[in-house]
Each structure stands twice: as structure tokens, then as C-alpha cells.
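Omission of a single protein chain aside, the complex is shown with its protein chains in their original locations.
Here is chain A:
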Amino acid sequence: MALLLRSAARSSCLLKQTSMMVSRRSTMATSAYEEMSTYWARNRKLGRPLSPFLTVYKPHLAMMTSLTHRVTGVAMQVAITGTSIILLCLPGSFAENLEYVKQLSLGPAIIIAFKYVLAFPVVYHFLNGIRHLAWDAGYGFGLKTLYKSGYFVMALTAVVTTYFVFGIKCNAL
């Protein structure tokens, strides 16, 4: 008696459950691609908000070093390509144009700041690039090592950049 009741209840409940599932899933197609498509279409139509992704992070060293690495790389390549194309378009040779810049008589503060702006991305990207290559070889992933290498790269960048700006003197050639 109890067994009969139990089996009847279970089958009816299962039927109710599957019928509910069937009515909900009748709009979905079979392949994963189509299921994802309908998911995105439906959510866009409903105007659902995005889950917060960037703002929920507290900045940490790994994130900041990686971001700086990428930003310096992009900035340098844009500068190199831009300079190259501009040099193609400028009248006169490089020496002539440099003479024009020299005649502007910019103050030493501007020139030093300009040298810093040029030297910092190169040095930082180079040193952090070595860190990246170490990761590619499999070394230095442990969190303590990561933080130590990150701080080391930042300190070394400051030292080498200052040396490049102040220490390297080229004669007017």
C-alpha cells in the first residue's frame, strides 16, 4: 500500500517536473552554438545589466605591471610607426628637422621630461619582458617570487631610466 502510494507519487511528481522542464526548454535548439545564441539574444532583449567586472577589482601588483607592460608596448609601437610615417611625409632630412627643433630652444626641463617619456617605456617594457620570458619558460609563478620580481623590475626601471636621461651624454654629431 505504501509502496503503491510512493510509486504513484514519485511518477506523478516526475511527470510534473519533466513537463515543466519541457515547456521551458521547448524554444532551445540542439547545438551549443544555437543555445548560446538564444541565451544572448534573450538577455539582450530583456536589457539585462552586465555583471560588474572591472570595477570590482582592487588593483594589485600583477595587474598593474601587466597593464603597464601592455600600455608601454602599444605606446611605443604607435610612436615608432607614427614617427616613421611622419618622417616619410616631412620635407627635408632628419638632420634638418632636428636643427629646426634645436632652434626652438626648449628649456632643459622640457628636454629632460621628453627624454624620460622616451626612455621609460623602453626600459620598463624590456625589463618586464624578461620577466615575461621567465614565465614562458615556467619560472617565477609563485606569488612571493612574482611580487619580488615585480618590485625589482620597477626599481631597476627607475634607476636605468635615470641613468639613460642624465648619464648618457651624446655629442652633437
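The definition used in the following text is that contacts are C-beta pairs under 8 Å (C-beta built on N, C-alpha and C of every residue); 3 or more make two chains touch, one makes a residue touch a chain; residues count from 1.
Following the convention adopted for this analysis, contacts and distances are computed from a predicted model.
S.K.: What does the UniProt entry say the missing chain is called, choosing from "Succinate dehydrogenase [ubiquinone] cytochrome b small subunit", "Fanconi anemia group C protein homolog", "Sister chromatid cohesion protein Dcc1" or "ER membrane protein complex subunit 3"?
M.R.: UniProt lists the chain that is not shown as "Succinate dehydrogenase [ubiquinone] cytochrome b small subunit".
S.K.: If the hidden chain were put back, which residues of chain A would touch it?
M.R.: Within chain A, the residues touching the omitted chain are 1-2, 5-6, 9-10, 13-14, 16-17, 20, 24, 32-33, 36-37, 40, 42, 44, 46-47, 49-50, 52, 55, 70, 73-74, 76-78, 80-82, 84-85, 87-88, 93-95, 98, 101-102, 106, 111, 115, 118, 122, 126, 129-130, 132-133, 136, 168-173.
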